[in-house]
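Missing here: one protein chain of the complex. Every other protein chain is in place.
Coming up: subunit A.
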Amino acid sequence: MTQLVWNGLFVGSFYTLVALGYSMVYGIIKLLNFAHGDLYMLSAFTGFAILGAFGGVPASMGLLALLAVLLVTMVASGLAGVALERIAYRPLRRAPRLSLLITAVGASFAVEYGMRAVAGADPQVYPVRLGGTAIEVFGARLTLQQLVLVGAAVALMAGLNLLVTRTREGRAMRAIALDPRTSSLMGIDVDAVISRTFFLGSALAGAAGVMAGAYYGKIDFLMGFLIGLKAFTAAVIGGIGNIPGTMLGGLLLGLLESFGTFWLGGEWRDVFTFGVLILFLTVRPTGLLGERVTERV
């Protein structure tokens, strides 16, 4: 049973990192960024390219080298998110909500198949792998590397939370989420803040992408699709637009999947997961910690 909990928390921390970007973007401009999962994919490939460019990394340096690559990739992924917003979403800021949504789907395919054209359709394998030997804790097998990954995820989430609740930048983001027009009248550069929000959210997805690449080893051009949907589900469960809620949602989704697989069998995992999504959307569309919103996509 502890194994199930651990499996769930581990997968859930990946979901959370990706879901945060979803949630922040929705919170601030009410857009479901369906290309968000593909930024995760994009950064997995960026990390792969960087590691490849440096050639073989000595095994002992694996973790440190990965941390450096993680930081670089987060910046790159953040910039990709900013570019995506600039090219695909900003010109449509005043267009009906549906146009934005369709653009997001289009952007998602453009990124996926663009990557396929560049890197090929074959799955690639990371040169640095975080394997490690398992240790037993309360009857669950876990590795030091898993703990490091979860620790890194928690640190990133904590950092984000501080940034949003304690800084000027965070206050500006919250203000725009409430009312973009009034915020701009108050002297906030709305476009710049939206860009920075995209940067932060995409950088977090980027971190998840590199971590998944290094841990699972296999990356391919479609890897962002399913995790994008799962992250969306996690955001809905916790309360889309609400940062602590999204963190809770991601971990809960990981646990739900883990226990759902155990109770119902593997073939029911996605049925169960997306069934929960539908249940939340109908019964409590604001999620566990979300507040009442009057307008939704």
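Before moving on, here are some points about what is shown:
The definition used in the following text is that a residue touches a chain if its C-beta (ideal position, glycine included) is under 8 Å from a C-beta of that chain, and two chains touch if they have at least 3 such contacts; residues count from 1.
Keep in mind that, in the parts below, contacts and distances are computed from a predicted model.
A single chain of the complex does not appear, and UniProt lists its protein name as "Branched-chain amino acid transport system substrate-binding protein", one of "Branched-chain amino acid transport system substrate-binding protein", "PadR family transcriptional regulator", "Aspartate carbamoyltransferase" or "Quinol oxidase subunit 1". Taking the complete complex into account, A:Leu222 is the one of A:Ala49, A:Val72, A:Leu222 or A:Leu281 that touches the chain left out.
In the complete complex, the residue from A:Asp38, A:Glu85 or A:Glu257 that touches the missing chain is A:Glu257. Counting over the whole complex, subunit A has residues 3-4, 7-8, 10-11, 14, 113, 116, 120-123, 125, 129, 131, 134, 141, 143, 212, 216-218, 220, 222-223, 225-227, 257-258, 261-262, 265-267, 269-270 touching the chain that is not drawn.
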